[in-house]
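The other protein chains are all here in position, but one chain of the complex has been omitted.
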Amino acid sequence: MKILVVNPNTSASMTNAIAETARRAASPGTEILAVQPDYGPEAIDCAMESYLSAVAVMDRILTLGEPYDAVVLAGFGEHGREGVQEIVDVPVLDIAECSACVAQLIGRNYSVVTTLQRSVGAIEDRLRLAGLADRCASVRSCGLSTLDVDRDPAAAMEAIVAEAERAVRADHAEVICLGCGGMAGLDEAITARVGVPVVDGVSAGVRLAEAVAGLGLGTSKVCTYAPPDPKAITAWPLSRHIAAADR
Amino acid sequence: MKILVVNPNTSASMTNAIAETARRAASPGTEILAVQPDYGPEAIDCAMESYLSAVAVMDRILTLGEPYDAVVLAGFGEHGREGVQEIVDVPVLDIAECSACVAQLIGRNYSVVTTLQRSVGAIEDRLRLAGLADRCASVRSCGLSTLDVDRDPAAAMEAIVAEAERAVRADHAEVICLGCGGMAGLDEAITARVGVPVVDGVSAGVRLAEAVAGLGLGTSKVCTYAPPDPKAITAWPLSRHIAAADR
Amino acid sequence: MKILVVNPNTSASMTNAIAETARRAASPGTEILAVQPDYGPEAIDCAMESYLSAVAVMDRILTLGEPYDAVVLAGFGEHGREGVQEIVDVPVLDIAECSACVAQLIGRNYSVVTTLQRSVGAIEDRLRLAGLADRCASVRSCGLSTLDVDRDPAAAMEAIVAEAERAVRADHAEVICLGCGGMAGLDEAITARVGVPVVDGVSAGVRLAEAVAGLGLGTSKVCTYAPPDPKAITAWPLSRHIAAADR
Amino acid sequence: MKILVVNPNTSASMTNAIAETARRAASPGTEILAVQPDYGPEAIDCAMESYLSAVAVMDRILTLGEPYDAVVLAGFGEHGREGVQEIVDVPVLDIAECSACVAQLIGRNYSVVTTLQRSVGAIEDRLRLAGLADRCASVRSCGLSTLDVDRDPAAAMEAIVAEAERAVRADHAEVICLGCGGMAGLDEAITARVGVPVVDGVSAGVRLAEAVAGLGLGTSKVCTYAPPDPKAITAWPLSRHIAAADR
Amino acid sequence: MKILVVNPNTSASMTNAIAETARRAASPGTEILAVQPDYGPEAIDCAMESYLSAVAVMDRILTLGEPYDAVVLAGFGEHGREGVQEIVDVPVLDIAECSACVAQLIGRNYSVVTTLQRSVGAIEDRLRLAGLADRCASVRSCGLSTLDVDRDPAAAMEAIVAEAERAVRADHAEVICLGCGGMAGLDEAITARVGVPVVDGVSAGVRLAEAVAGLGLGTSKVCTYAPPDPKAITAWPLSRHIAAADR
Partner (left out) sequence: MKILVVNPNTSASMTNAIAETARRAASPGTEILAVQPDYGPEAIDCAMESYLSAVAVMDRILTLGEPYDAVVLAGFGEHGREGVQEIVDVPVLDIAECSACVAQLIGRNYSVVTTLQRSVGAIEDRLRLAGLADRCASVRSCGLSTLDVDRDPAAAMEAIVAEAERAVRADHAEVICLGCGGMAGLDEAITARVGVPVVDGVSAGVRLAEAVAGLGLGTSKVCTYAPPDPKAITAWPLSRHIAAADR
């Protein structure tokens, strides 16, 4: 089985880190193909960047020219899953949703610890639309941006563990979801210090993708996620129209 | 007061129709500036097209180079409002949300009549995230695409009126919202035949934009809709990087 | 356009203050007619007073004998809107609902700062029935009654600003609604100290009334808000039966 | 124990019928005191009438001058309970809420069959605010006004039974609540024809009043339902100021 | 009237205490028959124990061989009510649900103070399924197990009163429900110190059972709670198959 894991931002180092996490989580025999968009932000911390990356991700997938058995979108709370579901037939999974799914299977409720406060709303919205918010005890911010987390993992660790402890004590969370791709690898430290299971989104996404594809299931094409009807779309895919010199 | 009305698709004829509706609805003294994106679909009927148009709309607004007092996004159920709220300071209103706001002020509940069944979910999601779904009696599809409505207004009228009648009879809707920019102008026929007030989104958007801007209020910049932090964004705004030959 | 603004209590000084706020908020060309009931409480802080004022307001409107284009009910969380919607044809707006509408258009969520803790429930109920509670982060009490706010505006200011700060810090509110007619004029101080937009209900009500009436829309009469069926009603309107000596 | 049962309208024949039902439902040793307001509508089918009756009921209770152990408000979906809770210390029960309470104790869910479609919303609202809407399968209208039901009980019976059958078949209701004081006595016919238990509101109210008063409990006075603070209230109680000639 | 009160655990001292509370709460003329299961835990603090006691309770009731007019299940948040509703015809009431019912009739909202934090979820779940969670301000743990409460009533009293005070101050609870059978008798102390009415579940259950049975109503048998269809059930009732030597 081959799983396409898409880092929604343009940071090659994050793509590599995500690929590594994905490979560690995958079953023997699963191949991971990790890609990133050709344009868009180097990290995603707001709606403007999220929408742009959603389009860049769809573009990257449309122009990939290689087969795969499932797609994992490695942005936590980012836009775009529904769009990708329309343009491919294989299962398309989003790591925020996969984290919540797994968390609900192993605990009564869960909290998400994410980066900036301004991203809390976006994650709450995505979980809500996915029908997975009901047992979310809280979405909490550790006060650092995605780039901060990337730059200083040790400081990030402290901030994230502190917030996870608050979620367990104050919100009675029984599972913690790491609300940012760049947080992979902190699971053990949090479990050790807070005493609850920790779900990493990329790992959860890869394993659930194996499960769904293994069941022989794909996205329902009967209505919402049917392929787009043919129509005139100016300059799409955009990547083919962005001047070579810019890239 | 000058209101920027943005048609999210690339159809010049729809931009003109929207501009006309907006001018008819505006107070004396309000100037309407109607624009459309440089790239993207000629009509929007799915998530892929909606995301693409959200980016193209942000791009168009970022590169406009002209002042205005408020923005009205003229897509019903389309993505993008939060992104535009981050990049401008004036109020940014979405016609789906404005329709629901006005409908709730004049009736106990409301139904939306939109184009294809596949768009129903997107509209439900947008109303839900906007906190305006609670008094929505139903979102109903008339079975025609945006382009169908544009091409054969007489047939569309029949289909829309029939669905509005069902909403009133079966769902006890007390107000009907026209769930597609291309439906402007059908209000009177529906009111005449179904006996309930009808809200046109573009008109509602223009009047609410006047109201909010007139109150001296702009988007709250304290958290979610603060301006994006500076960071490297490859090829953004995209319009400046799409090869001249393509346009 | 002429807007009837109804102070639900019998305090002439509050009626004057409300009229002044309404005139300041109105567009050029809008005329404000401010009235108060003939009977009922001088301020409204509980359900008993709220129900009484609802009847006194309907009575005042029924016996007014003067045309207008829209009604704004200037009580925050008070009962009565649905009753007035039945007895007049023009749009009838309630300032609690208008505040929430405007707040939702400019921020992800909002908090209300009101007078006494005992009024919190009434406001939550009204917002909930209006379908506007979903994005309400909190309704908070500043601990002062309506009369306290009226008597000592400087002390009230401090209490209200302090509570608004708590709403922003603890509840992550992005907009503050002033939950009492007597609080008009505090907007600037709160915005200056707390950094979020502040919505005054009377101002919001006037501008939304202009918007809805300007769209040519009135209350839907198809079901819930149809005129009352003719029947025997003892001593109604009550004002005509209350002994002259009492007034 | 003495229970004050208040018919919210001014129809003496309905007061008598309610008193009779209440007496039939009461335990041995319980005394029923049935009263009606001095002013207001002869039947209640809309919000205007409901608000007026709420005030007239509070007025009647304030001026009663006689002790009792609990109050049962015999209007289904009418306003006013919270106001009465503020002005008396004994338990105050509303028949819509009591019907739902009892129904939930004996079935998985329940439907209400009421009079006109325009009253459906008022009942839904009251159940919702009372926290009892979650297991309400539906509120259905039989198409007859309160006065129609009063005038032609045989025709009303047919219409109500037909609607109850629809609730059971289409909404899977397991209990039916009679959503109008004038419907008392139809229980047996519906149970016989539809096969589900039927709850009459006045009977449920009397028995629950006995239960709550028997437990030695009264309304919590700690916050929302504390007695009104003293203040100037023009012409209150209104009944003392309505000119003698009018009565 | 004879009411069967079932202590779900196997502690004879708790059965006696429950019987005493039930008798004190009952109307004159009501007979209380208190029983306990033949097998299962001596106290119930988790789901495993709760499920086991649900079966033991059904078993005890099936093999009782004595008539009664209503059943009160005296576990707070325990499983089993729906099962008992299927196997008997008379009303079956659960004390968690009865507490919430009564609390809602006398206050705007209520909080539950229960034993261990791990039981909070079970109580929230039961109230939610019963459609009674909407006006629940909080379910709070006093940190003691059921056996702790039983062993040291004085220490329990302090812990429970402290938590009730927090519920009133922080959650604005207006009524407190004692969330454990073993807490009966603390009502007065809490009311004295916290100033709000306190509902004891067993007492509420007995009085509501009298009310529902007094109305001549039983569980609806039309669908969910119809008697089980005949089928092969190995070793049921279990009590008849548990070896004599074990008992």
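As written, the chains take the letters A, B, C, D and E, and residue 1 is the first residue of each chain.
Criterion: a contact is a pair of C-beta atoms (placed from the backbone, for glycine too) under 8 Å apart; a residue touches a chain by one contact, two chains touch by 3 or more.
As the structure is a computational prediction, the values presented were derived from the model and not from experiment.
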| item | value |
| --- | --- |
| Which of E:M1, E:L64 or E:L129 contacts the chain that the document leaves out | E:L129 |
| Identified contact with the non-displayed chain, of A:G107, A:G121 or A:G179 | A:G107 |
| Identified contact with the non-displayed chain, of A:L147, A:A204 or A:I233 | A:A204 |
| On chain A, residues whose C-beta touches the chain left out of the figure | 25, 27, 91, 93, 97-98, 101-102, 104-108, 130-135, 168, 172, 174-175, 195-197, 199, 203-204, 207-208, 210-212, 214-215, 217-220, 222-225 |
| Contact footprint on chain E, counting only the chain that is left out | 10, 38-43, 45-52, 54-55, 58, 79-80, 82-83, 85-87, 117-118, 121-122, 125, 128-129, 145, 147, 223-226, 228-229, 231-236, 238, 241-243, 246-247 |
| Residue ranges of chain D at the interface with the undisplayed chain | 108, 172 |
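By definition in this document, only the chains that are shown with their structure count from here on.
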| item | value |
| --- | --- |
| Listed pair (C-D, B-D or B-C) duplicating the A-B contact set, over half by residue number | C-D |
| Which of D-E and A-C has more C-beta contact pairs | D-E |
| Gap in Å, rounded to a whole number, between the CA centres of chain D and chain A | 53 |
| In chain B, residues with contacts to at least two other chains | 108, 172, 223-225 |
